[in-house]
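I'd like to ask some things about the structure below.
All protein chains of the complex are present and in place, except for one that has been dropped.
Let's look at chain A:
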Amino acid sequence: MAEQRIDEKTGTRTVGHEWDGIEELDTPMPRWWLYTFYATIIFALGYVVAYPAWPLVHDATRGVLGWSSRGEYAREVAAEGVRRSAVREELARIPIERLPENSKLFEAAVAGGASAFKVHCVQCHGSGAAGSKGYPNLNDDDWLWGGDLKMLVATITNGIRQPGNDQTHMSLMPAFGRDQLLKPEEIEDIASHVRVLSAQEKPSASAQRGAALFATNCAVCHGTDAKGSRELGAPNLTDGIWLYGGDRESIVQTIANSRGGVMPAWGTRLDPVTIKMLAAYVHSLGGGEAIVPPASPTPNPAQPAPSPTEAAPAPSANGKP
């Protein structure tokens, strides 16, 4: 290292290095800069003492303030709970059929229901509630057990085919083939008839034979017009929606082996407010049916006006008992 010396022209020390004859002046830092620098050091020392800083083997230093990000998170969650309690209380108080009248509350319920749905329901019904084979699409206007808010709450609370719950939706379709109630060709004939009913096939001799078999074996539950029964959860066989598929093979399978989906009774796991919110969310997906004529929608009275009496079900859905 070259020798430090004083530069004659400026009176400043050089740093002592020399590169090809060029030297650098050891110009002092401005005082404010230096003090700011010292201040940051002091701040850092204080910070290390006050907050968690040094990682240890299984843990980290705790810091004298006792702050932790987990603790902060817990506090925020608790605060959010307090913030929401007002809405939850209001939701608990309001009867579900009056919920649509309070558009603000309904909106809040839909939002809450959407997130509860993501936790509890997407496993079967899918994240957009579109369902899949055997798991109903909740966006459409076809309801096995009923699609008004009250029935949605009842269904979510008590589930479907849940043993030990006397409120649950219960029904059982016979396995006509497996239990040898019908012969295979009879099942084929009924399938033909059902496909004619839903306008998927042209009338045929097989379908004609199937019609007679249907009247004696199936009409008990599905109705003589095959439009189903909500009491029994018997689907409408004349519409365009098939839970297990409307192709011949699927229908034959269904008649031969029966079908009977289950759904948990969420009343044992979720609180009534969450169930209300879930019902509101499902109802809002576009297929929900009305119990009461909907109150005039605030603040944008969207046209066209709802029909005078029954607002929700489209004619085809309405045709179900």
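Everything that follows uses one rule, which is that contacts are C-beta pairs under 8 Å (C-beta built on N, C-alpha and C of every residue); 3 or more make two chains touch, one makes a residue touch a chain; residues count from 1.
Please note the rule applied: contacts and distances are computed from a predicted model.
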Chain excluded from display, named as in UniProt, from "Sugar ABC transporter permease", "Acetyl esterase/lipase", "Cytochrome c oxidase accessory protein CcoG" or "LrgB family protein": "Cytochrome c oxidase accessory protein CcoG"
Contacting the left-out chain in the complete assembly, out of A:30, A:95 or A:163: A:30
Sole contact to the chain not displayed, among A:4, A:61, A:167 or A:224: A:4
Which of A:134, A:240 or A:272 contacts the chain that the document leaves out: A:240
Positions on chain A where the hidden chain makes contact: 4-8, 10-11, 13, 26-34, 126-128, 130, 137, 139-142, 236, 239-241, 284, 286-287, 290, 294, 297, 299-307, 311-312, 314-317
